[in-house]
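Got a structure here, written out as structure tokens. Questions coming.
Shown here: the complex without one of its protein chains, the others still in place.
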Amino acid sequence: MIVILKQDPPQKKIDELLHWLEDFHVNINIVKGAHTTILGLVGDTSKIDIESVQAKDIVESVQRVQEPYKNVNRKFHPDDTIIDVHGEKIGEGHFKVIAGPCSVETEAQICQVAKAVKASGAKFLRGGAFKPRTSPYAFQGLRAEGIELLSEARKETGLPIVTEIMSLAHLDLFNDVDVIQVGARNMQNFELLKELGHCDKPILLKRGLANTIEELLMSAEYIFAGGNNKVMLCERGVRTFETMTRNTLDISAVPILKKVSHLPVIVDPSHAAGRTDLVKPLSLASIAAGADALIIEVHNDPKNALSDGAQSLTPEAFDTIMGDIKSMASYMGKQL
Amino acid sequence: MIVILKQDPPQKKIDELLHWLEDFHVNINIVKGAHTTILGLVGDTSKIDIESVQAKDIVESVQRVQEPYKNVNRKFHPDDTIIDVHGEKIGEGHFKVIAGPCSVETEAQICQVAKAVKASGAKFLRGGAFKPRTSPYAFQGLRAEGIELLSEARKETGLPIVTEIMSLAHLDLFNDVDVIQVGARNMQNFELLKELGHCDKPILLKRGLANTIEELLMSAEYIFAGGNNKVMLCERGVRTFETMTRNTLDISAVPILKKVSHLPVIVDPSHAAGRTDLVKPLSLASIAAGADALIIEVHNDPKNALSDGAQSLTPEAFDTIMGDIKSMASYMGKQL
Amino acid sequence: MIVILKQDPPQKKIDELLHWLEDFHVNINIVKGAHTTILGLVGDTSKIDIESVQAKDIVESVQRVQEPYKNVNRKFHPDDTIIDVHGEKIGEGHFKVIAGPCSVETEAQICQVAKAVKASGAKFLRGGAFKPRTSPYAFQGLRAEGIELLSEARKETGLPIVTEIMSLAHLDLFNDVDVIQVGARNMQNFELLKELGHCDKPILLKRGLANTIEELLMSAEYIFAGGNNKVMLCERGVRTFETMTRNTLDISAVPILKKVSHLPVIVDPSHAAGRTDLVKPLSLASIAAGADALIIEVHNDPKNALSDGAQSLTPEAFDTIMGDIKSMASYMGKQL
Partner (left out) sequence: MIVILKQDPPQKKIDELLHWLEDFHVNINIVKGAHTTILGLVGDTSKIDIESVQAKDIVESVQRVQEPYKNVNRKFHPDDTIIDVHGEKIGEGHFKVIAGPCSVETEAQICQVAKAVKASGAKFLRGGAFKPRTSPYAFQGLRAEGIELLSEARKETGLPIVTEIMSLAHLDLFNDVDVIQVGARNMQNFELLKELGHCDKPILLKRGLANTIEELLMSAEYIFAGGNNKVMLCERGVRTFETMTRNTLDISAVPILKKVSHLPVIVDPSHAAGRTDLVKPLSLASIAAGADALIIEVHNDPKNALSDGAQSLTPEAFDTIMGDIKSMASYMGKQL
């Protein structure tokens, strides 16, 4: 850790700071310039809260040398993590497509979509039971019933189910779910993350609209800290000034996450763009950038969907795109 | 609602759309151009989900004419809402300062700060019991014990207490709290908002780091929808590319929120800037822009604070700034 | 054009507005609701300045139905534009790589890099003679001499040269340049764009750091308006809150630009990321998303480069990546 002091600090203040730092048992190297004094802290600085150092009145700025994330850091865990759900693997060269409607609406709808996406090659079924909606007057999802319908669809197709949790009060309802999704708006719902750290299910963690890549990793770190190391990271677009897309897909996040962490990286082209015509190019780009999986919205009847119809593909359109996706995945040396 | 159709849509598709719209009992006015067809929907369009219309394959774009928020909309509730906590009023010309430490640390600390800020003229005590921290390894707050200590401080000073809730699982612990704060990261934790809609306490709702002003109003709408109309809106900075401040205070949000809604508007200059030297100018600017209250971080010993020390004022510094704040508030015709 | 009026406007004001609009010879359709009045303007509305309408005191909001760009709009020019420089084609399936150093430094350096990138398969040589630097104390480029050295390199390798113009005062110096680049900071230097509209050279127009896709198209429209229709659009990253990359590559801009315009689309992965380790994944992703060309920084000795060394590849690293790029381009059906 590097601590840069304000110009010409009184020696007394420096001594106080050094004294305070001694308790952390790190080696302190002092670099004195004409006006500037710099402290180089060496050793295990993870116990030192960077904000506390920043708060000292003679401190100009502080910079970490080591990353604040440990468990998800590839430095300390060089091998790729593989998420295996009933034999369907994601990570370390195993590529999968997760598909399904934004919202579960009826048994007929979810089963029809499930069969269709399975036929096209999707290996996981997604569907929203609890729906985060900006407006309290919009459809909020079938909730508990939606999860039952997803189980029905799994019974009929064998596809593991992925669905979003919005509150730890609902956790019991997710016993039967295969992969629990944490949505962008809950990426920093730390109490929820702590709870998910104690369960034994894979977590699909979506990046928040205005969260940095490091913050996404720190949220994954919360889940690991609880003992659950089955985490998949999902890039789904960040919020910018651009209005032609709902969000701006941060494609660079894919290779960066693959480099600094060992977790599988998923891309959600449907939410990133908010328009069906971009799903194909963004899917291919994501695979080319190194993504381990895609999560795509498919609806049997988009124009009558209860939510996100504008970004949902028809099963026919999805089937065509899946051809390109599978081909690109093999081209990139992925196992399907 | 304005629905713009794609170029030269087949009449059959138009008829389908018109037929679908009839169920909503709105008057439909058709504007036909050379290539463009526009539908003007008149009447109560609040039941029509804009996304569902957007999803129709012949629809180019959709635009609402009425705002999506109703209960918090000044159009339907012209008079200012006043939040009254044991006689301390916020709104409609009543101005207050909420002050206290980022985190409650010890009884001595919180009581000392409470007495100090009260002496300087603060009318509410803030303090974090449950702390949302980016890192699982950072201090997470005293939690339940923190709330007890806040009550102690209230007993000693009479100041109503404001503290943040991070999970509806903790709701019972907040029975004794005067104002429940919803932090920026939970602004779209809709399950929490719904629950708070059923309780009878004032809610201080902070704007998310990347949420629009309209989204903030829609989150307040969630609380109203549950029956709780005691909501205060708080601008605390949005995330931008600028690095000299922790966040960018969106000062324009203050007059806009005052204009389109009837709710009190609070500004948090401490979190917006993340640096103590900006607390005074941003506080004065916020009052000048029409804010009804300020929430400011004060710590008896910032350089040893367990969190946010860098943006916490000493009681002495706070006392000086309070002089300027009170003077500016009276200059702006506010009642203290 | 859709004009939404404020609630219950006085008839006199409406009549004034209608009278004012008549001069534009468009058909006006009036949609009257309980409180809302909407005007649907049909016909050639391109002469109507949206801001002037917005300024009318009874106007709530205005929305265009047609895009404001005409010449670069695929609707009016369905076929792809091909840029042909001495037989080297970009666009309509023709894919090329433009490579070279950030700054031209010496004849030896530029010629060495030119030979190297040519050997690896690059078909254009890039190099900065005039350098836009944030600091007046940083190396500003060799300027006129730099352009001479680029010509030398072209003489030795036959590669057409691409270099950036920073002021129309330098235009004469660019007579011998094959492709004139307009940098991100000058994307809205309208006087420069107008001048470039009168010259007969291909223009490589880079998107500004905070400019929308539509603004990029409008800047291209400036060049077309002057009579020059040889424009290539370049996505090079936009500015966001993310700090792990210099900028955030807006990969979605590639398929959108290809869809709404007929111009070739180039991606600059070097400037977007600002780090060499992302050049390969972002290059592959860009091709997968439909890019017609890439512009990549290569330096014979990055660690002693006078600018942008951190994002410049060595010729060896570039040669390896070119293998992957060529293979991906053919996979995507591009002609090299």
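By written order: A, B and C. Residues from 1 in each chain.
Simple rule for what comes next: contacts are C-beta pairs under 8 Å (C-beta built on N, C-alpha and C of every residue); 3 or more make two chains touch, one makes a residue touch a chain.
On a predicted model such as this, the values are computed, not experimentally measured, just so you know.
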**Q.** Omitted-chain contact residue, chosen from B:V162, B:I180 or B:I287
**A.** B:I287
Q. If the hidden chain were put back, which of C:F124, C:F174 or C:Y222 would touch it?
A. C:Y222
Q.
In the whole complex, not just what's shown, which of A:L18, A:V65, A:A119 or A:L336 touches the removed chain?
A. A:V65
Q.
Give me the subunit C residues in contact with the hidden chain, please.
A. 46, 49, 51-52, 54-57, 68, 130, 132-139, 166-170, 185-186, 188-192, 194, 208-210, 215, 218, 221-222, 225, 238-239, 302-310, 312
Q. What residue numbers in subunit B mark contact with the hidden partner chain?
A. 210, 212-214, 238, 240-245, 248-256, 259, 272-273, 277-278, 281-282, 284-290, 328, 331
(Q) Could you pull out which residues of subunit A are in touch with the chain that's been left out? (A) 2, 4, 27, 29, 31-34, 36, 38, 40, 42-43, 60, 63, 65-66, 239-241
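The rule is short, and it goes like this: only the chains that are shown with their structure count from here on.
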Q.
Centre to centre, using CA atoms, which chain is the farthest one from subunit B?
A. C
Q.
Validating interface symmetry: for the copies subunit A and subunit C, is the fraction of residue numbers used by both over half? Same or different.
A. same
Q. So which chain ends up closest to the centre of the protein, judged by Cα positions averaged per chain?
A. A
Q) Do you know which subunit B residues sit against two or more other chains? A) 239
